[in-house]
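Only one structure is covered here, and it is reproduced in the block below.
One protein chain is absent from this view; the other protein chains keep their places.
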Amino acid sequence: MNWFYFASPATFYGLAGRMAPWFFVTAAILAAWGLYLGLGVAPTDAQQGEVYRVIFIHVPTAWMSMFLYFVMACYCGLTLVFNTRLSAMMARAIAPTGALMTFVALWTGSFWGRPTWGTYWVWDARLTSELVLLFLYFGYMALANAFEDPRRGDRASALLAIIGVVNLPIIYFSVQWWNTLHQGSSVSFKGTSMHVTMLTGMLVMSAAAWMYAIGATLVRVRSVILERERRAQWVRNLPEAA
Amino acid sequence: MSGEAVSATTARREQARGSFAGGFSWAMARDLRLAWRHPDEAVLTVAFFALVASLFPLGIGAEPQLLVRIGPGVIWVAALLAAFLALPGLFAADYVDGSLEQMTLSPHPALGWAAGKIAAHWIVSGLPLTLLSPLIGLQYGLAPDTLAIQALSLLVGTPVLSLLGGACAALALGARGGGMLLALLALPLFVPVLIFGAGAAEAQATGLSPAPHLSLLTAGLIAALVGLPWAVGAAVKIAVD
Partner (left out) sequence: MPEVLQVRDLACRRGPALLFSGISFEVAGGELLCVRGPNGCGKTTLLRCVTGLTRPDEGTVLWHGEPSQTDPERMRAGTAFSGHLPGLKDDLSADENLEFMLRLRGARSTPEERREALAAVGLEKRRRIPARRLSAGQRRRIGLARLALDPAELWVLDEPLTALDDAGQALFIDLLARHLEGGGLALAATHHRLAPASGVVRELRLA
């Protein structure tokens, strides 16, 4: 398979359009299944009661917020090293979804914190670093759109995203490095401290978040491509351009 | 053209060579001389620092116990804001008058002059803040050992602010949104520096060891020294493109 064939915005535009609905459908099915497991089947937690069920949204979005930043930074690296156009467009398309995931993770976290810790917000290492991540997404989007010449915005924001990568290990290891209020991870490669249904529900919801993020990115990258390539002949030949 | 003149030209061509040290010393010497001609910028930075630090007791109340508790944090926040406000001047003038183009086209590696410019900038912004901090600390009634740790944490932390801020200032050159955009880019990246810097002085004030905070801050400084001059050079190249 020739990867460079799909690295051209013109061919990727069509491919993304054909793939996006499938990702959304898969995301909806997985989310329905995951929510059924999480809200209906999984047992009540012995210590936290029903409140814990927020993790079925909170944990998948928190994972995605970091993972999407990492993927975005990888595309940014490609942009700087190979000067490819599509990678910059992909990075721009990922950022809003990443910011959304970060926001949902913070929001659900504070709704969980109120009954559990007695406060919506604490300035602990993980919450603070996740908040910084939200601002990094905002900064990336602001810088990418702050220039007359979009290529300049691509490259400047790519460098910013790469500098911001240092925040990822800080978020990830913050619960281990500092004695924080935020609980440690319940899932690890050695085994888990969770009930099997809880774990299944959480993993299914993560898969749903993943599928949604890919679908949303593909839809958004299509509009970025259209905007950037509006003068190109292939865009004028599109049936929707008529 | 005489043979003598031709050989002089050839000789000059052969000796012209770039080096890290050449770029570093060039940028340091030029920026420090410019700062010396216009000391008002450095003075304003320091005055802003002192002013902001003095506003807190007026706003929060001047009970000695409260001041001792909030002192280290307030001084660090004030220093951070002062260091931030000094950033736009770092590259803006060189961008407008074309010096950045000439630097990019210089045989000296970008790493050299980028590091030199940041170093000169730190000498006229971060260093005076560090030196003044014990005086402000006295106003907050901090103990001598806390003052020393405070100054030490600023000495290690402000270069990191200059490096991170320098990279952001170079990225924001020619962008719409000016100062607000720069704040959005730089301040989130400053957060870890603030946490460890203020944490060191606070630990000392409450009788704990400041060593863990200071070692993390030093590790941050080393990482910043290794990676960020390169990023500043790359950002300038993007800016003049």
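Note that the chains take the letters A and B in the order they are written out, and that residue 1 is the start of every chain.
In this section, a residue touches a chain if its C-beta (ideal position, glycine included) is under 8 Å from a C-beta of that chain, and two chains touch if they have at least 3 such contacts.
What you see is a predicted model; the values in this text were computed from it and never measured.
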Touched by the hidden chain, restricted to displayed chains: A, B
Hidden partner chain, residues of chain A it touches: 83, 149-150, 228-232
Absent chain, residues of chain B that touch it: 1, 5-6, 9, 12-13, 15-19, 22-23, 26, 29-30, 33-34, 37-38, 96-99, 101-109, 113, 240-241
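Operating definition for what follows: only the chains that are shown with their structure count from here on.
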Chain centre separation (chain A, chain B; CA means) in Å: 33
Residues of chain A touching chain B in the complex: 80, 128, 132, 135-136, 138-139, 142-143, 146-147, 152, 155-157, 159-160, 162-164, 166-167, 170
Interface residues, chain B side, partner chain A - complex: 164, 167-168, 171-172, 174-177, 181, 184-185, 187-189, 191-192, 195, 223, 228, 231, 234-235, 238-239, 241
